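Got a structure for you, written out below as structure tokens; questions coming shortly.
Complex shown without one protein chain; remaining protein chains in place.
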Amino acid sequence: MKTRILGFTALVAVAAATVNGLFIVPADLNQGDAQRIMYVHVASAWLAYLSFGVTAMAGIGYLVRRDLRLDAVALAGAEVGVMLTAFAIWGGMMWGRPVWGVFWQWEDPRLTTTALLLALYAGYLLFRRLTDDPHRRAARAAVVGLIAAIDIPIVHFSVIWWRGLHQGPTIGDPSKILNPSAPPLFVLALMSMLAAFTLVWGYLMVRRYQLARTEWEIEEHGRLGRISAARRSFTTESMAEESAP
Amino acid sequence: MSALRRNATIALAIARKDALAELRGRQAVGSTIFFAALVLLLFGFALGPDSRRLAEAAPGLLWLAIVFGGLLTVARLHQMEADDGALEQLALYPVDRRAVYAGKALAGAGAMLLLGGLLLPVVAILYGVPLGAAWLPLAVTVILGSVGFAAVGTAYAGLTVRMRAREVMLPLLMLPIVAPLLLAAVKATVAAVAGDPFGELGAWLQLLAGFDIVMLIAGGATYGFLLED
Partner (left out) sequence: MSDVWFVIAGYGVILGGLAGYAIALARRLARARQASLRIRGEAESATTADLGE
């Protein structure tokens, strides 16, 4: 099965990138070992954003074509995305404590935007559970997903301006995270982790999509079975009436 | 069995039923906690990014989030029965009204305790306030605050659950009443986090406890009338 090959490849890639990031690549001069967290933190964040982009696009696709398979893609993107967003925030906190001295910092536009991203898509997932009819659910979710996606760049920019107007001391300089003039080894480590995570993401998306489709099939066949059973009991009742004296 | 034992058993049974219903209809509990955490996040956007100002405001923001979440919680505990039409049955049930009240208030206090407990680490992280050292006085404050809020909230939720515009009526009625609770809880939290430099923690906790006792008595006495309405 192709998916299993993908999964296995992803596993190997992550293992290799992790070993590289933890043991082979040298520690940063300024941030020390804590900088290694960046590899998984940035990878999680980028793939989370990709996921939500997929959710928004698939939602639009559903509104245009009314194909429930697109809604299944949207659901997969949201669920995988929420998980990756939570990981990105966790990674950010684990990095922030040793480097900034605090777990959280409001002035970093990436951290605060990611927190709102988590809130938006957790809400999206909760919202989906409230509607039972598949098509109505897909349409409503598409709207919510679209508006959420539009909101994200607005949030990002407003936090940047927010920080700019504030006069107090800045605890952490976000440009420390991805210094373009960083040694090529660091960039390579980051890229390899990103590639590995992309493979994992692809695998999880496929599996989650398959699960959504299978669950929908169960719903559909369950419905058909109930309709048939109801019809059968109706006809046997009327047959019993006719045969009674 | 003495009347007290019987009432206690009934109260516990009602509290247990509410707790199970809450945990099984998972959506509502989680959503309320999610909402309160979201409120805390938004306070950060409203008052930040100065981390010092946020750290100073943290106790007040924590209790505001608890109050908002609490309003949803106590409303929800009565909404369950109203939706199923079980309220009439509850009113007709031949038991001491105070036992019903105690059970519902207990369930409400439990839910709010859970809410407060989960919000404490969120506050610690978002506002950069170290809460670990003061965990005991903080726990006591959250317990007393939860009991007091649930005491008032149960009574008022029972009162407003079948009214029109109940979504705004409940907060409208409750917020002025719980103002002293909010005040005392915030002051106690501030004192606890700072290590109680002026020795005022005890006084605020006593005020909270007094509020709780008064409201529990008043709620218990009037709940029967509210249900029969």
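Per-chain numbering from 1; labels A and B assigned in written order.
Keep in mind that, in the parts below, a residue touches a chain if its C-beta (ideal position, glycine included) is under 8 Å from a C-beta of that chain, and two chains touch if they have at least 3 such contacts.
A quick note: this is a predicted structure, and the numbers were derived from the prediction, not measured.
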item	value
Chains shown that the absent chain touches, full complex	A
Selected residue (touches chain absent from view) among A:41, A:137 or A:163	A:41
Touching residues on chain A - with respect to the absent chain	7, 14, 18, 22, 32-34, 36-37, 40-41, 44, 83, 86-87, 90-91, 94-95, 97-98, 200, 203-204, 207-208, 210-211, 214-215, 217-218, 221-222, 224-225, 228-229, 231-232, 235
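Note that in this section only the chains that are shown with their structure count from here on.
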item	value
Complex contacts: residues of chain B adjacent to chain A	27, 30-31, 34, 38, 41, 44-45, 48-52, 54, 125-126, 128
Parts of chain A lying in touch with chain B, wherever the complex brings them together	93, 102-107, 112, 115-116, 119, 122-123, 126, 129-130, 162-163, 166, 168, 171
